[in-house]
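Pasting a structure here, questions to come.
Of the protein chains in this complex, all but one are displayed in their positions.
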Amino acid sequence: MIYITRRERFSAAHRMFRQDWSDERNLEVFGKCSNPNWHGHNYILWVTVKGEQPENNSFVMNLNILKTIINEKVIEKLDHRNINLDVSFMKDKISSTENLAVAIWDELKPEIEKNGVLLHCVKIEETENNFIEYYG
Amino acid sequence: MIYITRRERFSAAHRMFRQDWSDERNLEVFGKCSNPNWHGHNYILWVTVKGEQPENNSFVMNLNILKTIINEKVIEKLDHRNINLDVSFMKDKISSTENLAVAIWDELKPEIEKNGVLLHCVKIEETENNFIEYYG
Amino acid sequence: MIYITRRERFSAAHRMFRQDWSDERNLEVFGKCSNPNWHGHNYILWVTVKGEQPENNSFVMNLNILKTIINEKVIEKLDHRNINLDVSFMKDKISSTENLAVAIWDELKPEIEKNGVLLHCVKIEETENNFIEYYG
Amino acid sequence: MIYITRRERFSAAHRMFRQDWSDERNLEVFGKCSNPNWHGHNYILWVTVKGEQPENNSFVMNLNILKTIINEKVIEKLDHRNINLDVSFMKDKISSTENLAVAIWDELKPEIEKNGVLLHCVKIEETENNFIEYYG
Amino acid sequence: MIYITRRERFSAAHRMFRQDWSDERNLEVFGKCSNPNWHGHNYILWVTVKGEQPENNSFVMNLNILKTIINEKVIEKLDHRNINLDVSFMKDKISSTENLAVAIWDELKPEIEKNGVLLHCVKIEETENNFIEYYG
Partner (left out) sequence: MIYITRRERFSAAHRMFRQDWSDERNLEVFGKCSNPNWHGHNYILWVTVKGEQPENNSFVMNLNILKTIINEKVIEKLDHRNINLDVSFMKDKISSTENLAVAIWDELKPEIEKNGVLLHCVKIEETENNFIEYYG
């Protein structure tokens, strides 16, 4: 098995927020991350796929195909957007990095696995001090 | 002259937007940076001060004082905020990184220069591929 | 399972040194890392916890609580300290990064696991070219 | 088990290329990576070994020995070289990062495992956006 | 005056080499950088322009235009190329980073300065330990 990772980036606004809570309750639980006028991040996304080394000794998955899938399924929907308001696959979910990682996994898995590899990990860095990893 | 630089960070939402233009015109000029529902960044701020080496051979400016000034005057007002809506010193300005650098310069200069040094440069990185420097 | 990682930093002095060896023997085995007058590093610490995605769709562990535990149990005891002389949990141990990782694991595990997650990994970078990972 | 990682770097030229294909076919499959006059990268290599914590509480493997093995077996053969033309252990292989990772694993494993540890992972970054991991 | 910097990257092969010298002489002066079969780098390029803050409070230069100019004039000609063999503006020049910086300056200056700003600096990083700056 060989593991291949592609890094992409997106800049987005969001707010930690539960619709069934008041603004006060949201601020109490989520602190400044619940600012009603939003804040934002330069998110960094690493997508890792794994596959067998092919007989003809070439690459496990064409990185251009991987890059295209990530851009079409994820980056174009998230980059320069509001995660809470603009992103169909985050609708009705709290916009935590945990939920974002799981949703991106679900977006990518079927398309990536048409290419003879397995999706292994979705990693998202929210700030230089925090990141999330999800392995399905 | 010795130059001392302190790095700080803030995560904020914003939108490139002129109030006297329609949404269409804003999108035409500013592109995806004008998304009406906002987007955001992890901004990195470097503040450089300069001063003479003191006779008693110690430091030019106490970094804890510099850090405190930057945090009180800038970071607390910008971090986890919306630059267009929440930040008094950006009111009625387009929230470009250029304008942000000039406004931060104006916020910091009087307070920093009470400490026997000169403010030399405000540098702001918006993404890993773009940054602005302002020297007054 | 979702994995959450928090990065923290500490700057500390240390010396590779076995008390039952002479300075000569220490220098022979540990080289310049055994300089009798100490040397030091900007250590970077990554603490990874893992947990189930909660039913209410929020975060696996509150990062502010994780940050507070790491700071109280580890950073305050190590930052701007001498690892060999000042740190109770490194007493009578060689101050290798390996030992540091295991000791930090032991410090953090009980406190972190009161929060419904498992401690997964302690990673310490000593220089940009060397790091240690410990999974218990 | 404790995991120790050493980072090294090499700058090399290469070309994605199958000798049994025409230049046209190579360009069609590999794109600009198949430029007949070569291109190149600053490759970053991380080698991770794992071992038990020794009774005498010292380090799992002497990093100077690990560094020497990586330099003699890998870096001296790849740095400032052409991977397709100059590197014996890449002869008759496509110079993909996947193949490079497997070949470096094979070069390092016997020498490293003479030191009472196991080779755990070879990771190679080709650009800041792509890396490969191989665990044997 | 406000300074705006855009970062771009290119991966290229090259060889330090004077055509009027023998291979031996080239190796003697340039060392491993003169390997006859080439080597390569991930070059990082920063282009800094400077201009007055406009009256309408918007940005000094549209970053999309700057990005397009750098890509058309520089990156497309250098990325995945051999600097000695494939790049018209480096013809008959030693492919040192110094010469590359001056040649890129000459390529960019006329096109950039049509946009009401001045080209201020071309910076090129060859490896993480070396970079060149040229201010015209």
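Letters A, B, C, D and E mark the chains in the order given here, with residues in each chain numbered from 1 onward.
In this section, a residue touches a chain if its C-beta (ideal position, glycine included) is under 8 Å from a C-beta of that chain, and two chains touch if they have at least 3 such contacts.
Keep in mind it's a predicted model, so treat the numbers as computed, not measured.
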| item | value |
| --- | --- |
| Neighbouring shown chains of the undisplayed chain, as defined at the top | B, C, E |
| Footprint left on subunit C by the chain that the document does not show | 9, 11-14, 32-33, 35, 37-42, 79-82, 85-86, 127-128 |
| Touching residues on subunit B - with respect to the absent chain | 1-8, 48, 53, 56-60, 63-64 |
| Missing-partner contacts on subunit E, residue numbers | 18, 31, 93-94, 96-99, 101-102, 128-135 |
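In this section, only the chains that are shown with their structure count from here on.
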| item | value |
| --- | --- |
| Any chain in contact with subunit C as well as subunit D | A |
| Interface copy of C-D among A-C, D-E or A-B, judged by whether over half of the contact pairs recur | A-C |
| Approximate Å spacing (C-alpha centroids) for the pair subunit A, subunit D | 29 |
| Interface hub residues of subunit A, defined as touching at least two other chains | 128 |
